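In what follows, a structure is listed as structure tokens, so that the remarks can point back to it.
All protein chains but one are shown in place.
Chains here go by letter, A, B and C, matching the order in which they are written, and residues are numbered from 1 within each.
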């Protein structure tokens, strides 16, 4: 399974990510998820979220998740970008792409990865007014 | 719920579709699905799939599905492109985007839409050797 | 009365036909029409349980009663995506 992990303060460039997608001709399904900062956080209006990470551990925990993903589903490639620092409302903080032979496994693997990320990867957010 | 349906013989241009995405600042999740023609169909190698549709009925059935989707999930917008005619191996035949406040509903609505499409929308495929 | 019938996908190959007309008695159902069509196009017989049928752009069951001017479409299970 090809894996590409990017944890960065740079804005997420979806078009550039798209243009770098490579998939073999046995693959039939690509699932993308884009997480975007919303105007309200716990009912209060915000202007941005500041993301902080324990970098070395975040990378390690993502790689442990990729290891499990590879065992559970026939995923050909996973690419994940998490932005850190100040991310303004309506800007993406997370981009995930999973390529697999069939849609069932692509959806399952992508949702599982995001759920697990939110459980174990040491990234935190602070809403900014 | 905004809806945009395109059933076309033109290639699917993901970059152009991406650049036309609009979402309000209450939306936190975008799920995309891309269905791509695989090299093998029922274990035999193919070069392409030819898609045929009963156009008027396909549009009507998609709209019935969008009506149900709107009742079940707080989706802000759905865009769906299905390509017809000859689609070569490694080219996309289906592109779906769902925008919703949270990822759970975006994933659920997107998967439901594709499952239902495969049950009721009159489009057929013929593998080409 | 005359019912216009359309075939899609490989039903066109089974019948050798994209569109035809079939005369049915008043009060005839889709089930009755299907029987007549199978008698005329025996290739449809093997598929009859999985055949999907629409009147206009909506699916209808075998007991649906036909009326003058109905456009009926017959096709195999759909396979979009």
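Note that in this section a contact is a pair of C-beta atoms (placed from the backbone, for glycine too) under 8 Å apart; a residue touches a chain by one contact, two chains touch by 3 or more.
Predicted, not measured: the structure shown is a model, and the values here were computed from it.
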| item | value |
| --- | --- |
| Chains still shown that are in contact with the chain withheld from the display | A |
| Absent-chain contact - pick from A:3, A:88, A:102 or A:125 | A:125 |
| Residues from chain A at the interface with the omitted partner, ascending | 35, 51-54, 56-61, 82, 93-94, 114, 117-126 |
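Keep in mind that, in the parts below, only the chains that are shown with their structure count from here on.
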| item | value |
| --- | --- |
| Distance-to-centre winner among chains (Cα means, whole assembly as reference) | B |
| Distance between chain centroids, defined by C-alpha means - chain B, chain C (Å) | 28 |
| Per-residue multi-chain contacts in chain A, two or more chains | 103 |
| Per-residue multi-chain contacts in chain C, two or more chains | 81 |
